[in-house]
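What follows is one structure encoded as structure tokens, with my remarks underneath.
One chain of protein is taken out of this complex; the other chains stay put.
We just call them A, B and C in the order they show up, numbering each chain from 1.
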Amino acid sequence: MDNNLAIKAENSKTYLGFWIYILTDCVVFASLFAVYATLHSNTNGGASAQMLFSMPLALTQTLILLSSSLTSGLAIISALNKNKNKILFWTLATFILGTIFLFLEIREFNHLVAIGDSWRESGFLSSYFVLVGTHGLHIIIGLIWMIVLSFIIIIKGLTIKSMKGLVMFNLFWHFLDIVWIFIFSVVYLMGHMGL
Amino acid sequence: MIEANLLGLLNIDSFRHDLIQNIGVAIMSLSVIFVILGLTYFKKWRWLFKEWLSSLDHKKIGIMYIVVAVLMLSKAGFDALIMRTQQALSVGNHHGIVSSSHYQQIFSSHGTTMIFFAAMGLMFGIINLAVPLMIGTRDVAFPWLNSVSFWLFAAGMILLNTSLAIGDFSGAGWLAYPPLSELQYSPTVGVDYWIWSLQIAGVGSLLSGINFIVTILTKRAKGMNLMKMPMFVWSILGSMTLVTFAFPVLTATLALLALDRLIGTHFFTSGGGGNPMMYVNLIWAWGHPEVYILILPAFGIFSEIVATFSRKKLFGYKSMVWAIWAIVILSFTVWLHHFFTMGAGADVNGFFGIMTMIIAIPTGVKIFNWLFTMFRGRITFSAPMIWFIGFILLFSIGGVAGVILAVPPADFQLHNSLFLVAHFHTMIVSGVLFGYFAGIVYWFPKFFGIRLNEKLGKIAAYLWILGFIVAFVPLYALGIMGATRRMDHYSASMGWQPLFIVAGVGVLIIGSGLLAIVAQVAYSIYKHLDYRDKTGDPWDGRTLEWSIPSPAPSYNFSVLPTIKKPDDFWDLKQTNRKVELNYSDISMPKNSYLGLFISAGAFSFGFGVVWHIFWLSIIGLILIFSSIIIRTLDENTEYIITKESLIRDDMKFYGEAK
Amino acid sequence: MKFFKIIALISVPLFFIASIVIYVSSHNAQVFNSAGIIASKEKSLILFSLFLSLFVLLPVYIMLIFFSIKYRADNKSSKYSPNFGSSRIVESVWWLIPTILIFILSIVTWQSSHDLDPYKKINSSTKPINIQVVAMDWKWLFIYPEEGIATVNAIYIPKDTPINFELTADAPMNSFWVPQLSGQIYAMPGMNTKLSIMSDKLGVYSGRSANISGEGFAGMLFDVNVVNQSQYNNWVKDTRLSSRVLNNTSYDQLAKPTENVTPFSYSFVSPELYKSILYKYNATDDNMSKAMGM
Partner (left out) sequence: MIKERYHNYLIGFVSCIFLSFGAYSIATSSSGKTNYYEIFVIGVLALSQLVIQGIYFLHLSLQKKDRYRLIIASLIMLIIIILVTGSVWIMNNLNSHMMPSSNDMVKYNQSQDGL
């Protein structure tokens, strides 16, 4: 099995380097969480977490992202089976789920700004917008990466370079899913319970 | 919020400055023009671009880091000179040579330039030069990423220096505490310059950190397991772990401050729900690991130097490794000692005070281990050893001051006083700078093929040690006399002026020490014929880098070595074990100009955001992302060096060495 | 010649340091010239930790000089054992002894952190005086709520009476520091920090801001005049005669950035002025509109 390109990609130096990069990104999010934990009660007289968040929307976003994490995993499985079309299919599925998630998030942000609760209003809203917004920014980067990756796979086929790209993207997407689970638990669930 | 006109906030009076700043701009632009004229006159542009600016060779990148760092060291040295003259003259009704707002820009740029571009620059320069050679490999794990990291570092440096010519710089100190650094109290672009030059250089440092962790973990020579690595490489692994763990906190904090200033969020603003204390907490959660990032490589260099010049094995290898990792972990548990006086409760202050003292134990262990390496050795006192003696004498004083400052009530008295300024300068000048100067003098022959003149080297070291004492002992005394840091004027009744004048003389001596270093290098290059190092092993070294010719060829090792014992090269020489070399073709990475494009992109992004010229920032981002995508599509990035040319080089080297 | 060079090298710095020490002791070494119980405790703490760390500093110096001379290359008589790389006893000594020293110092630290906590009130029979400190753009405002008077850049306090400071700021972060009376404490906008001191010596002690807060930072100086009780009462009476009155309008006038302000005083202060400055930065639910309207 060891000369399978996907396995070689996962044991490569590039994957280890990207793994360390992902952990540094975790530290960035940890700092944003620490800021949110400190500022979430500074509502500056404005709206608080309990009033603002609709829980069903947050749950659907979580389920979407979780299933997109599964489809990206299935893309890796098909890479192990060296089946190019299946890789493209599952990557497309991940792409669609990712865009839906992003659409829901942008819609919620516009709604908040529309009712006057933009990031300028209070420390809580600033930290909410920047924490969830940075995660949204990473989703956008992931979507662009998927487009570039699909072109590479279509044009160049299953080379070690495209396998490394796919494996690194898969790690990036799982990392985004884990960060979203913490956002879901800390920001939405604990916010709803009036922490 | 988005300005309509194309130039954002940039207008004619961002070019108007006072006299001293105009002199600085004149010196900077004249030296740039002088270099351009020199290059065109000697027709060296092609050579510069082909050999250096697009090179992926870790040795060339290391040399470029050191050149930039020495330039930044001398620029920030000028800042120090202006500050010392200001503080020596500005008493009673005299107001010295600069206005107070300009004085605040000077000490902010002095601190930022020294830490981020002089010290970090020297560190990454020495790491790039020495680490691949000491672990017996041909290149770092990601050569292209290495070039990109250097060029991001250079882009940050250029952005910082344009603030001298265009607009002003931050006046809020090297860590820009809010609310002073918020829009309400610093409306000019100064703080933006500070944020974005640090953000760009910070990303470069983070990528280097990742690059060298993977290099050390995966590219060591066969047989060199972790416990057989040279101690310098251990200290770099520790330092790079700190870089990768701590720099993201800096990136996040700077981004939040930038958002506060750009889109009106309320993270650290005094009103509107913000909490300025959170910035202080986050910036020091990065700040303290940062100073250990700088000191660990200096400890590593001293471990190598003391072992080599005492001709003895490093004493207590295991406890040295334990000490490094104790420092790495503990450095994340002490950051509150930078704001004991903010008003936290006694339990919090007490806990962090005790943790700060505990971190002094591994440092003390390392010093005792070096001293016992000298025990029963044959010590030759060449220039690196003089730097080491100066380090031990002065660093221990800084350590004692550190233990005093670790006790919260003692820190209530001495926080933000000149005693604290003298303490951290002792740790950084006599610890970090002495270590890196010793490292440069020690490895200079390996990369330039010529040994440095011994006499001038020792003079430089003595000047720095003496200059340091004359410049900073008065500051310890001034701290006890109640003088605070960052003062541009004080009343005559305090009796401080004589001490400030003595400190000014001290800085002049340090300046002459820096000139002595430059003279040492210039003189050795001038007389390079009789300073040539033919054997590749001028100091009878113990580690792998001395087993190859100097200047080290682009491929480092013609045949990758295998290691049996720690200090294998020394053991090989003692038992004059013969090593049979079986040659084969090797592939080395091709040059790439993409690093330069990313640097230009990062600079225009930063400059655009600082001056709200947002179309320029978008162009910068496009430049960066397109360079990355071009690189991933690029296939032929390697070139082959044939077996025959390797054999020919080795024959020439061994023939000459006999 | 070599021996003479080493002696010269060591004696020059020592002579220089000695002359600095003599200079400091002949002038007002404020941190060590304490005039308050808090400052004297802090001074003894500094000296104790200095004394404790000498147990590590001196062995390092002695070993450095002794080994450098004894084991230098041209002294062939000294023992040379190139592979003497570790010894369990020696290493355990310098892991253990610093740990013990640090253990002693950490006990002292824990106790002194609690004993000299700025928030801890000083227990004394005499009634304490409350002073409300407002750090402004480059000057200090001191409000005496009980006496209803206020001064700028000058404090008058009676000897041997505990003084409870409450500090806030209407400017960037500042640090209230009187070296001869006590350690410093930050004064921050929207935050209410506390400091309690007591002076046991008459005299005038200089105080300053220790944290950079903008251009006029170096001019934020003030004097603490420690007088006896009767002088203090006379001073309060005289200040009540001064013409200036500190209410919201004159406060806005005072809040304009000014540098190197010569001390002056107000005869009357509107009672809740300190609270209005403190709450200006903390809009709560119902005064949201007022804060925005400000």
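Here is the rule we go by: contacts are C-beta pairs under 8 Å (C-beta built on N, C-alpha and C of every residue); 3 or more make two chains touch, one makes a residue touch a chain.
Keep in mind that this is a model prediction, so the values were computed, not measured.
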Visible contact partners (per top-of-document touch definition) of the missing chain: A, B, C
Among B:Leu10, B:Leu152 or B:Met342, residue touching the chain not depicted: B:Met342
Residue, one of C:Asn164, C:Asn192 or C:Ser242, that touches the chain absent here: C:Asn192
Listed residues A:Ser31, A:Asn44, A:Thr94 or A:Ser126, member touching the removed chain: A:Ser31
Residues in chain A touching the chain absent from view: 1, 10-11, 16, 19-20, 23-24, 26-27, 30-31, 33-34, 37-38, 55, 59, 62-63, 66-67, 69-70, 73-74, 76-77, 80-81, 171, 174, 177-178, 181-182, 184-186, 188-190, 192-195
Residues of chain B in contact with the chain not shown: 213, 217, 241, 245, 249, 275, 277-278, 281-282, 285, 329, 332-333, 335-336, 342-345, 347-348
Where the unshown chain meets chain C, residue by residue: 119, 188, 191-193, 272, 275-276, 278-279, 282, 284, 286-287, 290
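The definition used in the following text is that only the chains that are shown with their structure count from here on.
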Chain whose mean Cα position lies farthest from chain C: A
Separation of mean Cα positions, chain B and chain A [Å, integer]: 35
For chain C, residues that touch 2 or more chains besides their own: 283, 291
Touching two or more other chains - residue numbers and ranges from chain B: 272-273
In the complex with chain B, residue positions of chain A that touch it: 13-14, 16-17, 20-21, 23-25, 27-28, 31-32, 34-35, 38-39, 42-44, 46, 119-127, 129-130, 148, 152, 161, 165
Of all residues in chain B, those that touch chain C in their complex: 99-101, 104, 171-173, 177-180, 185, 270-273, 276-277, 310-319, 339, 341-343, 345-347, 349-350, 353-354, 357-358, 360-361, 364-365, 367-369, 371-372, 374-381, 389, 392-393, 396-397, 399-400, 403-404, 406-417, 419, 462, 466, 469-470, 473-474, 477, 479-482, 484, 486-491, 494-495, 498-499, 502
Chain A-facing residues of chain B, complex: 141-142, 145, 206, 210-211, 213-214, 217-219, 244-245, 247-249, 251-253, 256, 259, 263-267, 272-275, 278, 282, 285, 629, 632-633
